[in-house]
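Omission of a single protein chain aside, the complex is shown with its protein chains in their original locations.
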Amino acid sequence: MTTETFAGPQDFFQAQLRWHWIEIAFWLAMLLPFVLTPNYLVLASQIAITALFVLSLDLILGFSGIVSLGHAAYFGVGSYTVGLVSKWGWGEPLTGLLLGGIAAGLFGYLTSFIIARFRHLALIMITLGIGLLLVEAANSASWLTGGFDGLQGIHTWRIFNTFRFDLYGYTAYGYSLAVLFVVFLVARRLIHSPFGLALRGIRENGQRMPAIGAATGQHIRTIYTIAAIIAGIAGATLAETTETVSLESLGFQRSADVLVMLILGGTGRLYGGLLGAIVYMVARDQFSGLNPQYWYFWIGLLLIAVVVLLPNGILGGLTLLARRLKVAS
Amino acid sequence: MSENALATQGVNKSFGSLIVASDIELTLPRGVRYALIGPNGAGKTTLINLITGMLRPDAGRIFLDDEDVTSLAPEQRVRRGLVRTYQINSLFPHLTALESVTLAVCEQRGVARTWWRKLSVYRDEVDEAHHILSSLMLAPVCHRPTRELAYGQQRLLEIALALATRPKVLLLDEPAAGVPRDESKQLFAAIAGLPRDITVLFIEHDMELVFRFASRVIVMVGGRVLVEGTPQEIASDPQVRAVYLGKTAGALKHG
Partner (left out) sequence: MPPVFGVLFDGVAYGMLLFLMSVGLSVTLGMMNFVNLAHCSFAMLGGYVTITLMNAMGWPFLATLPIAFIAAAAASVVLERVFFRRFYNASELDQCLLTIGIVFVSIATAAYIYGTDQQPLQLPTYLHGSFNYAGLSFAVYRLFLIVVAVVITVALVLGLEATRFGAQVRAAVNNQRMARGLGINVDGLFAITFALGSGLAGLGGALAIAMLGLDPSFAFTYLIYVLIVVSVGGLGSIAGSFAAAMLLGVSDMAGKYYVPAFGSFLIYLVMLLLLIWRPTGIFGRR
């Protein structure tokens, strides 16, 4: 904390809510791809969607301390819901988001009862197990999910009857970015609410929470459901903008990737996850020409480096740097 | 309203062949300050864990204000006013002192579940948290992260967290443990300043604290209650002296 002085105790909490100029700059910079790199708007749209997904993981991992190796399950449920609804004739995008979010949220709510009861290795294995189970189930139920080939016949209608999703990606990126921003605002508000404080309490010292009267189980179930809804919305957005849904949206690869992105960027700060998603996906795109083996080699080294050198991820490193510069000046 | 704020009946607990609590019968009338002393390993902290619900007793019952709370979860007992502090600080390292106590106040008032309103609108809760911190002389450092506080201040924060839950019965587990001499004055003042309607049981080795604040002393050895009495009676009890054998006679005066 800096040496700011506050007139009254509430000012501290008020100050945390104020928009830092870097935040505003960040969001304005998100508009740059429209102008600077119009050829990459499809990629930008993917990045925005993934950033939203990483955000949802940050809420349970970074803020509440729940390590999940199967978070893609909720992303996939959102994707498949939209895909199926669209295949059956309803392709309106905004209601699609709603349906995807609700479906994922329902699944999240049900699984949260199991999740909230465990910690440590058992929790990690259970999240992994739920994810793997869902993939196998989706694979087997190919009459519903299209199995290995994925869903066919998805067509997303225009947004407000005006904006059409096309190959250029303007609509896709605008849509994805808007969804990301709106959900981000909600997440930001949540972080600075009494509930957000309780979550941090759980992360900092889960044992102490019952001793101050906190119903920890209930808190965890709530945040897990909210995170599932957001992951579902991200999955739904992906299905709508790409008009495809496949098993990999549920798979372990996606769960692992999103974990790597969050750690890379830095947990527990919202922007860390966004940064991690951007860096990871841009890098992956740039190196996609390379043999995939090389990719895993460098990501492996990067992971080791982050754990050893930069425990708070890139954002943590940047914050440290900024602090040192401020002290020096 | 009952006469006894806290009572235990026949509480027993063992881990295999190790008996950590044997037929514990405790009664704490409303508003008293009792002390629980005994050598290390006597089972004092275990008893606290049994009373607060962190451990389930093998047999026996625990009554809070005549209500049988033996089957209630820890957070439910806290909501009914049975609160403890920890011998080894159990705090929130990266939360500031104000945030920590505000959290406890919010939980106590049942508003910790709202995720759609900013914390800054909860003026009453923040005020109450600040008030508690001020009463413990922690107001000047309330914006510092817990892990940056001095050890004595952290012990006070332990008590602040407990006070935020509006306790009726407060179990203090060695509040003075590890506090350097020059910081213990504030601690003593804090304990002296505890509201009269709260019933307090504290575990202590520091005899100065025991003599200054406790009206009655309970001595535990090897999982059972050895003897109970006023501080003067206990100080001159030959059995108690035998238990503390190996320490000099002066040890019973200052911890």
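Order of writing sets the labels: A and B. Residues in every chain begin at 1.
What we mean here is this: a contact is a pair of C-beta atoms (placed from the backbone, for glycine too) under 8 Å apart; a residue touches a chain by one contact, two chains touch by 3 or more.
Keep in mind that this is a model prediction, so the values were computed, not measured.
Of the chains on view, those touched by the hidden chain across the whole complex are A. The residue from A:Trp27, A:Tyr40 or A:Phe118 that touches the chain not shown here is A:Phe118. When you scan A:Leu32, A:Leu110, A:Val307 or A:Ala322 for touch with the missing chain, the hit is A:Val307. Residue A:Leu128 is the one among A:Leu43, A:Leu106, A:Leu128 or A:Ile159 that touches the chain not shown. Considering the complete assembly, subunit A touches the hidden chain via residues 61, 67, 114, 117-118, 120-122, 124-126, 128-130, 132-133, 136-137, 139-140, 252, 256, 259-260, 263, 293-297, 299-304, 306-308, 311.
Rule of thumb we're sticking to: only the chains that are shown with their structure count from here on.
A separation of 42 Å divides the Cα centre of subunit A from that of subunit B.
Listing the residues of subunit A that touch subunit B in their complex gives 1, 6, 9-10, 12-14, 16-17, 189-190, 192-198, 200-201, 204-205, 207-216, 218-219, 222, 226.
Listing the residues of subunit B that touch subunit A in their complex gives 52, 73-75, 78-79, 83-84, 86, 90-96, 98-100, 102-104, 106-108, 111-120, 122-123, 125-127, 129-130, 142-145, 161, 164-165.
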